[in-house]
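Yeah, one chain of the complex is gone here, protein chain that is, but the others are all in their spots.
To keep things simple, chains are lettered A and B as they appear, and every chain counts its residues starting from 1.
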């Protein structure tokens, strides 16, 4: 994290275009090893019917490929690769390393992760590997090597998929040794570690590297920088697992792009760093169909994934045709929603729309997770919708692949800040970073303003306006970056609890960086006043929740809204100095929307379309205008001028009607 | 579970009648080792006063009988057996094996159970034994052998009681070895296990038996069939513990019946299998006096226990004279409730009404669990009520013992289905199997229709109507059984999420067995739509909760109620084809009652009595009619004809008045 750099694929590397070649990839995880071979032939017939052109093979197949140490059983996979090729279906081939075979845990128990409490995570589920285990890494490299050697030149191969949803923590002894090495790399001396962690507090001073262990169960609160570094370490160890396998497959097939699928806005991996190591940025996305803001959650993840792909096309690796099975209550997608959300992904830059999984499993832990073909089979409502989506993506492909979405506004987001802000000794457990980011993105989304995401250290010159929902920890580089943005005339809107801590999670003097205080015209930040769950605070014209602050403004600040009543009566809720604004509370949704839309307007940023009915989302990609109706009734959308609607082929003049969950894609 | 058979005691074996001999057993657990011997004499005096004719001795007495390995101290028990005999009180003698002495855990730590997380369950409470431990089993057999040898011919002995409320799980290494043996017996080959468990999913394939462990803590969801088999295994291991001790006592006293007490509708033991191994089926029953449906809960457990006893008399082994002490808030029974609920047990087939415990303990973990003599002592309100109950049971005994309750309706219930349905990856965590069964039984109970319970594979020919609240997992045998019932003209009412999985928890094609879909006229089950907590769905004439389904009816189905509004508007909520009905939601209580009462009426099944006031329960046992007023005010019940009321001795013509918590037992 000390050398910030831009994201996006390395120059000269293959990219998603090498796999799409003018098509939108459509398909999903395919696990034919769960089915008799006669089903495979049924599968290819139905794939053709549905327009499937891509499947992901081999995720979780380690025990099948290497049923005992050193064995290799590739025959079944050979047959599948050939079968896919024969039917014109490309293969994203996965390394199987996210689920080691039972023999590994039995013969090498140290490969199993230990949690904070010292409890073992046994085999019998998935992801039961320690990222730091030498045995695991050696075995993973060996199977990857053989897989790559065998299939690098197979004509069905279009992409490599490394592991799956990396997400394991390990507090065991081998991880402890790796953690010490990682810390030595970071700090050089134990003295530097003591300084960075502030071990003078509570007498935690270390006298040598050998004394450092992961932040295991303790009597009371742990050292926050210790915990923060352990999160950084974990993300880095998993990334090492990834790059080790990536380098092997690259060696065998330098022209084939490589990816590993992210979970949506997942706290465990610093995806900015990860994305820089990927040829294709891919993500798994499962909004809750019950969630009235499910579409906004989708938009957020899509905006973030696109931004990690440096604005270029990205891959929706997994979504669900219907229900998932890991929520408390798992609801299917109502008629039309799968199509609508698939088109939303394309609108926001996806050139691949894939599912977990092709055919719903009859056994195992996810047999109630839907598939493109569900338990209801070919005549099931879900598969009928899949066929329609396949056909429409084929229609759209020539118009959209490799085109770009180009927002004028960037939302800053950072994993270090997220991690540091989560410490158990924080000001308020009600302050959930991800919720705050969602609230700000929602305000812009509802204002029909398309946004990018950026890391605080990124080059921000492409954006007229930058918003910071909350960045508790900011490096000096990031602070200077913000100052430069404003100095250059850019607009900045910044939420509370930003710039509080430095890179080591050391509180900056004044409780907020002095340069930022100057930027916003804050003379003193006397006290943070977090609010209770359900509590709100009255401000001029709106109510705030979650937070408030006792701020003394400086003479150059314009107070745009004040607290009314309560202990903070008359103190500033919203401060502005020039083009920089600071919000010391979280305004209610409509107020935040109005505030950000107003700031955007002043910055010269307009909504995608004016006068949109409630629940309609509009996005421009290349020269296409996507209109998506998330409402449950039909609406008419005014669209100035004449267009051709690509899905239905109709001409559109002045307005277009969208059915419930309907969509239109307008070309000039 | 592969060879379904009828329940009920083995022919030729002794039964409860051998212990009752025309009396209703009345008494309870007796733990005189907690008291000085002078209290024993006080006890027998008060037992006589209360009409106590049975006590259970020796539960938890292992440390007293064998204070160190191999020692035997029987003197105190000799004196007690003699004392009981001298005063005409029969003894249900327990093996003490549910609470091993401290020395066992200390000398043989492997006898202590380990939980899913590997944590040891230490001594100092009770039930700290591993069912798979060779040492435990050997020591349990030895003390049982000596106990049986010593008391088999004692004249006070009326019944053997093995262990107490079997309920331990063990995930430790000795249990792991036993689990592997059990799996080998079940599957024969590892390949068959892999097939049954669907280990192709998530790459869990086993290469040898030695790789299989209990479903210990894992990173994510476990394999559902692995978990299901572990529940089956646990029930079977506990059953092996039981039968090993049973066989010993049988050898010594073949004419004395043997039991082990169930907990009420307890998830951990497959009571159908267990009951088949018992001479007497007994249960512990503790409805919450605060629960407005406490009486229905009692009725359900009593109906189930009676059904496990093949319809014959059963034993209420434990109930509370007042409060228990294991709820959050433990309320005593108000005046009259102990009597009312005791009579309810008799009405529903009990020939033994016993308590935990005779005299409330002054020390130990349950000193706030009431006794027949509570802390308030002889003059306490609770003991006064006990005396009345004792007297009334003596009055009733000649009229009821060995008579039967003969319902026309069976509710199907199955442990395999319960277990499988609980998997963490299920469709909805709101769907609680036991709650659904309770809701259906309640509907019938409130309609004054007495029900039996049956295993899905049982012979159903005795029943005009069968109801299936929910059987997620159904064997082929069970499905054929249901089809045969309907083919033979029987009525069937079946709830949602039935017939989804086969014996291995493999989802059946179509998401519901095709034969069942045909039976109900369902063309396709497109999607399950579970509802949130507190959510309801409007249907024709009622509202449903918990569940809904996207069903496409076939042409032969009659849609009796449709969903109204929402995503499923117009789709069938209740389907009927001939005498078979399917409910895809859980109707609100009054609607489910009306629906089931209507179906019963069509099937020729009438309520026990018409026109009963709210809160009054009516049950026929033999030729007696029990009327039980669960309401808190007096009521008058119309009863056609003339009867003799057995409790008060009055003649009844046309109607009878019941006080608050009052009861009447009418003989023709």
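Criterion: a contact is a pair of C-beta atoms (placed from the backbone, for glycine too) under 8 Å apart; a residue touches a chain by one contact, two chains touch by 3 or more.
Predicted model, so just to flag it, every value in this text is computed and none were measured.
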| item | value |
| --- | --- |
| Candidates A:11, A:75 or A:509 - the one touching the absent chain | A:509 |
| Residue among B:21, B:181, B:331 or B:653 touching the omitted chain | B:331 |
| Absent-chain contact - pick from B:15, B:56, B:99 or B:498 | B:99 |
| Residue touching the undisplayed chain, where the options are B:49, B:145 or B:366 | B:366 |
| Sites on chain B contacted by the missing partner chain, in the whole complex | 31, 33-34, 60-64, 67-68, 96, 99, 101-103, 106, 113, 119-128, 168, 290, 322-323, 325-326, 328-332, 334-335, 360-369, 374-377, 379-382 |
| Chain A residues touching the omitted chain (full complex) | 117-118, 197-207, 210-213, 215-226, 423-430, 504-507, 509-511, 524-533, 550, 567 |
